[in-house]
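Just one protein chain is left out here, and the rest sit where they should.
Letters A and B mark the chains in the order given here, with residues in each chain numbered from 1 onward.
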Amino acid sequence: MKHRFGSIVLDTAFRVLVPFTLLYGFYVLVHGEYSPGGGFQAGALLAAGVLIARLVQGEEAVYDLSGNKAVVLAGLGAGLYALIGFITMVFGGKFLEYGRLPLSVHDPAELHVYGILGIEIGVTIGVMATIIAIFDALTRGEDLYDD
Amino acid sequence: MIENFLSSSFIYWLIAILLLLGIFGILECNNLMKKLMAMNVMQVAVIIFFLVLAQKSHATLPVMFNGDVNIDNYVNPLPHALMLTAIVVSLSTTGVALALLMRIQKRYEAIEEDDVLRRMNK
Partner (left out) sequence: MKKLGALLILAMIGIFCYTSSGLPTISDPKSPPSQHVSPRYIEKSKIETGSPNFVTAVLADYRGYDTLGETTVIFVAGAATVMILRAGKGKGGEGK
């Protein structure tokens, strides 16, 4: 996975596939409440879009999210989830009680909609960064220091 | 009588066979990588078992259609939500196990179980 694959067919075809995959992953995330979908599925699709580019182009891929950056991003995704929980506690409710979010809406069920959207974004970022971090650590393991 | 058995209990037999094929693979295979794949087969069997328990006859997927809240029209959503968690846990376990396999191979230069044990005890 370190060098380019070297085939003209793949170099042309992946440029058509990657934008559609990323857009479809984002669509599944945002429509998590009206059709089957949600956070985990969208995270897997977004990670697949980035990994196609990595497999075809080797180490010089443009979407590069390697090393410590991917693990930090996964921690931020889990942290966003907990942050929403703490925000509802600050405004006088229990942990993750969406009825107390400080937004101005018409009926109380809308607050739940915004809360669910916020959590799903956190879960998606966490899952995408973890899959990219695992793939990156496994395929660059060849230059380990020999004991 | 055969239709009664096929429609009520046969799928549990198939799930039991899949689960025990996975366990047999873990017991019998020498290659560590094949053991990992057999563990994955076992996890899939458990997930399918829970999804079979959630099924109702003449029911559709658990998304609301046209404002209808009759519970006989929708599949039970609770096992589906629990099994999403199980799928993600299976992915995490496979990732960590692959990392450990790479370290074992680097250290002992073997990937078969008896070779690794022989070189560990030397």
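To be clear about the criterion, contacts are C-beta pairs under 8 Å (C-beta built on N, C-alpha and C of every residue); 3 or more make two chains touch, one makes a residue touch a chain.
Computed from a predicted model, the values in this text were never measured in an experiment.
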item	value
Missing chain: touched chains present in the view	A, B
Sole contact to the chain not displayed, among A:25, A:49 or A:77	A:77
Missing-chain contacts mapped onto chain A	32-39, 70-71, 74-75, 77-78, 81-82, 85, 95-96, 98, 109-110, 112-113, 115-116, 119-120, 122-123, 126-127, 129-131, 133-134, 137-138, 141, 144-147
Contacts of chain B with the absent chain, listed as residue ranges	7-9, 11-13, 16-17, 19-20, 23-24, 27-28, 52-57, 59, 62-64, 67, 69, 71-72, 74, 76-81, 84-85, 88-89, 91-93, 95-96, 98-100, 102-103
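Note that only the chains that are shown with their structure count from here on.
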item	value
Partner chain A, residues of chain B touching it in the complex	61, 63, 84, 87-88, 91-92, 95, 98-99, 102, 106-107
Residues on chain A engaged by chain B in the complex (per definition of touch)	34-36, 38, 40, 127, 130-131, 134, 137-138, 141, 144, 146-147
